[in-house]
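Note that this complex is displayed minus one protein chain, with the remaining chains in position.
Going by the order they are written in, the chains are A, B, C, D and E; count residues from 1 in each one.
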Amino acid sequence: MLGAERGLKMTGDDFSFEPVSGFDLPRFAGIPTFMRLPHVPLTDPRAAQVDIGLIGVPWDGGTTNRPGARHGPRQLRDASTMIRFVHPHTGISPFRLVRCADLGDAPVNPADVQDALARITGFYDAVVDRGIMPLTAGGDHLVSLPILRALARSGPLGMIHFDAHTDLFDGYFGGFRYTHGTPFRRAIEEDLLDPERVVQIGIRGTMYDGEDIEWGQAQGVRIVMIEELMERGLDDVMAEARERVGQEPTYVSFDIDGIDPAYAPGTGTPEIGGFTTFQAQRMVRKLNGLNLVGADLVEISPPFDPSGGTAWVGASMMFELLCVLATARDEIG
Amino acid sequence: MLGAERGLKMTGDDFSFEPVSGFDLPRFAGIPTFMRLPHVPLTDPRAAQVDIGLIGVPWDGGTTNRPGARHGPRQLRDASTMIRFVHPHTGISPFRLVRCADLGDAPVNPADVQDALARITGFYDAVVDRGIMPLTAGGDHLVSLPILRALARSGPLGMIHFDAHTDLFDGYFGGFRYTHGTPFRRAIEEDLLDPERVVQIGIRGTMYDGEDIEWGQAQGVRIVMIEELMERGLDDVMAEARERVGQEPTYVSFDIDGIDPAYAPGTGTPEIGGFTTFQAQRMVRKLNGLNLVGADLVEISPPFDPSGGTAWVGASMMFELLCVLATARDEIG
Amino acid sequence: MLGAERGLKMTGDDFSFEPVSGFDLPRFAGIPTFMRLPHVPLTDPRAAQVDIGLIGVPWDGGTTNRPGARHGPRQLRDASTMIRFVHPHTGISPFRLVRCADLGDAPVNPADVQDALARITGFYDAVVDRGIMPLTAGGDHLVSLPILRALARSGPLGMIHFDAHTDLFDGYFGGFRYTHGTPFRRAIEEDLLDPERVVQIGIRGTMYDGEDIEWGQAQGVRIVMIEELMERGLDDVMAEARERVGQEPTYVSFDIDGIDPAYAPGTGTPEIGGFTTFQAQRMVRKLNGLNLVGADLVEISPPFDPSGGTAWVGASMMFELLCVLATARDEIG
Amino acid sequence: MLGAERGLKMTGDDFSFEPVSGFDLPRFAGIPTFMRLPHVPLTDPRAAQVDIGLIGVPWDGGTTNRPGARHGPRQLRDASTMIRFVHPHTGISPFRLVRCADLGDAPVNPADVQDALARITGFYDAVVDRGIMPLTAGGDHLVSLPILRALARSGPLGMIHFDAHTDLFDGYFGGFRYTHGTPFRRAIEEDLLDPERVVQIGIRGTMYDGEDIEWGQAQGVRIVMIEELMERGLDDVMAEARERVGQEPTYVSFDIDGIDPAYAPGTGTPEIGGFTTFQAQRMVRKLNGLNLVGADLVEISPPFDPSGGTAWVGASMMFELLCVLATARDEIG
Amino acid sequence: MLGAERGLKMTGDDFSFEPVSGFDLPRFAGIPTFMRLPHVPLTDPRAAQVDIGLIGVPWDGGTTNRPGARHGPRQLRDASTMIRFVHPHTGISPFRLVRCADLGDAPVNPADVQDALARITGFYDAVVDRGIMPLTAGGDHLVSLPILRALARSGPLGMIHFDAHTDLFDGYFGGFRYTHGTPFRRAIEEDLLDPERVVQIGIRGTMYDGEDIEWGQAQGVRIVMIEELMERGLDDVMAEARERVGQEPTYVSFDIDGIDPAYAPGTGTPEIGGFTTFQAQRMVRKLNGLNLVGADLVEISPPFDPSGGTAWVGASMMFELLCVLATARDEIG
Partner (left out) sequence: MLGAERGLKMTGDDFSFEPVSGFDLPRFAGIPTFMRLPHVPLTDPRAAQVDIGLIGVPWDGGTTNRPGARHGPRQLRDASTMIRFVHPHTGISPFRLVRCADLGDAPVNPADVQDALARITGFYDAVVDRGIMPLTAGGDHLVSLPILRALARSGPLGMIHFDAHTDLFDGYFGGFRYTHGTPFRRAIEEDLLDPERVVQIGIRGTMYDGEDIEWGQAQGVRIVMIEELMERGLDDVMAEARERVGQEPTYVSFDIDGIDPAYAPGTGTPEIGGFTTFQAQRMVRKLNGLNLVGADLVEISPPFDPSGGTAWVGASMMFELLCVLATARDEIG
């Protein structure tokens, strides 16, 4: 009897846009892609069939304090192998609704900020060219800027932004204007975002001087501080947020530090007194039915949580984001 | 200007049997395969061209105390992305000498020992059928048994075995005969190994009763306790080991717990007073020129070293093993 | 003057069924038994006097992903030495209400699932024979099955089950039916549980396909998803649960992963968005007055939380369970 | 061109009572003082200008179980370099309202309890002599006693005390009366506190026998157990607390173990089921307008949370305390 | 069929002075005593039969910097459950040569140094009264002093002392004379040690002023600095040490910080550049045949190595010490 006949049920070989099941292959086995999806590089002809692309941007060149978010995509892929198929609350199975794939990582340059931004935009341009909706795993929050540069070709987008910080600062260290505290100021200045359709939720933490908030509010950005969120409740705030962005194209940016550091310690700029993961899940679910064009989950810094617990929170939130993106994508057809 | 023109240098797209370079793509980027080699499943037609296959066996069903080696292959893949191309001492570049690939993980079953052993042997049968020389990342040490079942088709093999333990026990817990303390007793009983051509190096640690050593010596196994290794020196011991196995087909099994736990704490059964990584590297280099048919690196248990330091030792030792395997393979032509 | 006269106040010597006090012996001192209770093996004649036995089942042979729960009992014993005597809310002192003891660990076999199940049931048979009510520290969730086999001699039991998962799956890896995802399907099939009197609380996390939930509901199991728990509130849900199980004999199974992983990260299959420890404590307190016949606390995996924080949550929850068991036991007289 | 002309913008050189900004010097740079304030030893003539002094008391000689709080001040200083200038909710900038400085650490003696208490009181006497209001970073909770000895010169103080424990025990280990479980019993006995104006909030955890609570209540101490806090809500409880202490001089003692260990695991005597950091922040903010004379934040034990997360919670709570102290100090003028 | 007949092979029930075997009960199971020996409190009549008693002294009241050694005995008991029966090099089985037992922990007082010293001496007096040879697990190094007070009744002892520090200091913090830096100065002053028969091996690390070394040498203590040890080699140094202590009664004190912190990081006062575990094992083996009266292994501080690796080194060294003590005890008969 030949070996091939003795038990050759190989792993991960047959191509499909479905994840490998934990019933067939244990979750700790196999090369880790996002949610155990097939890896489809942009140069692969099958990329043309992809509806939603999960992409890593392993870069933290905008980080002003504690680095490490460059290691985020890899730890997120690892953790995401524990994700199963179906959403427990809505019953949505994104992998059956649309074709999902892991597109790999965008090219980056840890040694030069501007070159890195250009490389990332280049990659997302190619994603957009192929009609793929991107779900990104950062990286620090500055990666949202080059993504928006590719996504906002047809005009400024709305944005629902979960975070402890506004990221609306002007500059650091005597005028350096590209850091993870500045992406949305740049995006508004560059007309990538329509400030009237930007809602920021969960803002808190000690402030430098409040200039970021003042500037944002002057542009029309709606900033929901954590106290307001807790007092009004999620449903009320999310209803307002939905109304703000309306049915125009909208991006979702989820900074893991919006969640309380007890739940997500592995991040560079934690602020105590945040929302829980249960609250985070409910808020993202409330995005269902919006005209979403992409989303990112950023600022997971593995060296600050080697246990991987934060990455597990991040992978779980990526699945929540994927479900609402899949619904949006499915509606486009 | 289209996005594709703005900066589309994609990552990991063009097929070759060479690893991705850290000069091009930062080491923390990309989906982690062993040493950043291409992933070539056995069902891929390109598998027929592979000379040496790096394979994970994510299974620890034979572990009698501290489990976790099932998570070894993934952490080893992650760590191995820091491996470069060329051996610093010998100048060998295994990736240029022969065609290497990551074959993925063998199928396993965490819920049943015998089923798992059958699945693993089935996979290695298919590897052998394709003429691929396997370099395995465990898993606990019981995985060596199903591998040897596939490799020793044409007769018993010699083996050079680095370890703190003989793994020549008979049974545990009232007669259970398949654990990570028994693989080589089974292999000798099954005629997969020629005991006269088996050398065990680094044995130490408190003993149950010494029956394992007595049995092994009675079969002709050469057991080099750590004291003898330290007193005679590596060169002398390795010269004897080379002479013992001669130019007949020989397997190499490297249990990470052979190395002192200060260097490699992430393992299930550490024993203090072991050899250093420098000594480990030198010993493996002394295998160059033997008629090697495969090798494994086992017993890395990530939960006991979340820092990944042990996996880095393991990945570095896998590179040392790969270099001597590549030389052997290259000579076959 | 002889030494014995100079200061011989020995530790832990005089027999009683009370724990050693932290006022007398610092909490870090002494050999760690559950809650510093005396160790009374079943073969000790004093076992006949024990009302509630605290038992470890150090086994995780049913674990399909991240192992380590076999180390749970030891870490729980260590953490439990910080437990004092009296419940802060109810004023109950279980150690004065009934006679408690640490019965040691049930015998197990890490190398064979069926043999392990038989050994565990054998031990619990002996516990039941002696009229001892068991409070178990796991081990993975499959240990509930052999316990129920011993406890349900006189007919199927009701069960209140706190968990993120239903553990009502049918099989894994091509038909393997005994894993930590299947115990209660087996228990219902074996008539150990009356599904109409089973309530599961806290269920969440991505699903394979929902077959477990459908099967359970078809049998009559009441499954309270986390959203329902959060929306209705604990008191309402617990009132329903009490009504469901009524005054017939009822078992309590508490999987630590029911609690949110921010509170209890040291477990094999964490799911974000769970309940807090405060909520967990309140829910268990609501079990007071039921006809309880035993309880378990399972799935603490020390390698995934070396800090011991999860074990401290577990030990604290075991005390909560002990208080409601002691009340039930006291009523039997 | 001389070096000094090439780029000499030195760090931390010019004296002012303002912290160094993270816009100028990255947060990870510089010698860590509390909140990046200037270090002004009591012997420095500038000490006479200080309004509020931040002081470390690196001592844990009163700890009966898990030590390490002696390392608290250093880790708190490190974490506190992430604090910015302005309170996000109230808009208060304590550093502009009053003159703040890091006074360094009080002298201690790890080898003798009574000598340590005397040294600490001596230091705080000097602080009080200079008219400085102290905000202390412990150390274990026994450090509150020598501080109160210095602060209560003109008569017993009121106290709002956040904690999981009453710290009203009488003695340990056969009569040892100075431990971290006894400071406030001693303080009431020594007439440093007016028990009718003492409110304890968050008390929970298993009890020895409840004697501490009975004694406290007999003296008139108001003890708010965690269940009452959760059921009535923070606002109601804090309103009562404010009324109790009135406008007489009041001290604030914040034991980090009042906060749930999911948020603050790095402490010696954790008790599950506590309040969140968001709740802690809101409660401290409710102290605004009281006649506060000082505050402490104690029981952070770095060896039990090497990640520094607990210290970050502590530093953030110190900022909350500083804001209400600054308001109180500012009103004195 | 009754439960007791179905599989009742209980654990740890039958009394014997042999450890439980890992072949019968997995190493992670059971209540952890030293080396899985029976727990025999001094008040148990069987204590009279004990030849060598393994004792914990969970106390670190003499620690001047990083505390935590009070938690040492518990972590050492846990780690020691991985010890088997027979010495791999000498073939000695201490458990068969003499009767060994775990005597539990000596009573201590974390709140008072002098009271703690008195309690410890009282316990060891009772040990000596029963003719038991003690092998102690600390605790910080000050615990050697009260042990020597009990052991040196008939005159000063010789001592072989492995350590990075001389522990011959006079006092700290303005005259405090009982710390873990002073035990052997006190012991020499109290005539518990004969300085001419004291050898200290491995001394290194930056010095205060060298007064400790000068004082020791003036008394006749032989101090072997690490450089001398490395240059002369172990065999030569140990031969000299044996000659120094001769055949008079000799104590062995092993401070874990003698071993390099790469091997044993979990200690309060690490000094780089130490000896390896292999060297430590060889040195202790060279004590065979001396007239040994007891030994201790001190300064393991679990909070500084939660992985337990240092405790595993310590437990392994305790086994080495036990083997040479057993030989000495066996010769007395």
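In the analysis below, contacts are C-beta pairs under 8 Å (C-beta built on N, C-alpha and C of every residue); 3 or more make two chains touch, one makes a residue touch a chain.
Quick caveat, the model's predicted, so the values are computed rather than measured.
Every shown chain touched by the omitted chain in the complete complex is listed here: A, B, D, E. Screening A:Q49, A:N109, A:Q219 or A:N288 for touch with the missing chain picks out A:N109. Checked against the full complex, the candidates D:F123, D:F184, D:Y251 or D:F319 give a single residue touching the omitted chain, namely D:F123. From the options E:G91, E:G131, E:G155 or E:G210, the residue with contact to the unseen chain in the full assembly is E:G210. One of A:D60, A:D163 or A:D194 touches the chain omitted from the figure, and that residue is A:D60. Within the entire complex, the positions of chain A that touch the omitted partner chain are 60-68, 70-71, 109-113, 115, 172-174, 176, 178-179, 303-304. By the touch criterion stated above, the residues of chain E touching the omitted chain are 64-66, 172-174, 203-210, 225-227, 230, 260-262, 265, 269-274, 304-305.
Looking at chain B, the residues touching the absent chain are 21-24, 26-28, 82-89, 91, 260, 262-263, 276-278, 280-281, 307, 309, 312-313, 316-317, 319.
In the analysis below, only the chains that are shown with their structure count from here on.
Annotation, chain C versus chain D: rotation angle of 120 degrees from the Cα superposition, expressed as a multiple of 5. The interface in C-E, C-D or A-C that matches A-B, meaning over half of the contact pairs are the same by residue number, belongs to C-E.
Averaged Cα coordinates give chain A a centre that lies 38 Å from the centre of chain D. Per-chain CA centroids place chain B at a distance of 54 Å from chain D. Residue numbers of chain C whose C-beta contacts span two or more other chains: 26, 28, 64-66, 70-71, 110, 172-174, 260, 262, 304, 307.
Applying the touch definition to every pair of chains gives A-B, A-C, A-D, B-C, B-E, C-D, C-E, D-E.
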